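This report concerns only the one structure given below.
A single protein chain has been removed from this complex, and every other one stays in its place.
Our next item is subunit A:
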């Protein structure tokens, strides 16, 4: 009978167009990142001034930049960087935020009040601004930009979790669990978390896209990934001064960022359709 469940899950996946398109785009990025771990068409690091501004060719698929580095290779290696930053940042936000949200919903009262007011407080600062502040204090760099983005994700998850968990706490099956003598911790893990998991997964997918965008923005400002590590954001920054000389230099990393954000957002939308219990109940 678990077969019928997973079958219907798969068929619902196939029916959702946005899930399929988003999934293919995301999978394409993941494959690029995986391949770049052990092979790239050229070198993303070697500076050969003689090769600067080469047009696309068999050797350099997307041409070279002003230092003669291979753009296609830089994009592929940059994918790794974006994915690592997004995964770690979302994991930080997910683990801390969901725990805080579950705690707030389970304890109510002062605990909830303190956690939620702290979330409001951190929401009052725009994400990029607080990231700039953090990197200004601790210095620019990949790790600090991950921390900055991750910290920003905590209240997003905390709010979402607490809101949806509160709705589940009000359901009758939770009352039935209380009447069975189950404690709040046990109810949280046996009833609350499984019922809000789909909402959290969807939110994580979308925040994943936002994290990639935020990393690119920080790198563009010179606060994120430092040279010589290739990064989409810094490629954009470097291309900016060459806008009229070689506009394609800016188009490629821009397209990469757009693909990642668009694909992940579509994936999140598709997942929402698939995992939404109201849609799955209608069978």
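The rule is simple: contacts are C-beta pairs under 8 Å (C-beta built on N, C-alpha and C of every residue); 3 or more make two chains touch, one makes a residue touch a chain; residues count from 1.
Going forward, contacts and distances are computed from a predicted model.
Asker: What does the UniProt entry say the missing chain is called, choosing from "NADH-quinone oxidoreductase subunit J", "ABC transmembrane type-1 domain-containing protein", "Cytochrome c oxidase subunit 1" or "ATP-binding cassette domain-containing protein"?
Answerer: When "NADH-quinone oxidoreductase subunit J", "ABC transmembrane type-1 domain-containing protein", "Cytochrome c oxidase subunit 1" or "ATP-binding cassette domain-containing protein" are compared with UniProt, the left-out chain turns out to be "ATP-binding cassette domain-containing protein".
Asker: With the missing chain put back, one of A:75, A:94 or A:177 would touch it. Which one?
Answerer: Hidden-chain contact among the options goes to A:177.
Asker: For subunit A, enumerate the residues touching the unshown chain of the complex.
Answerer: Subunit A touches the chain not shown through residues 1, 171-173, 175-183, 186, 191, 194-195, 277, 281, 283.
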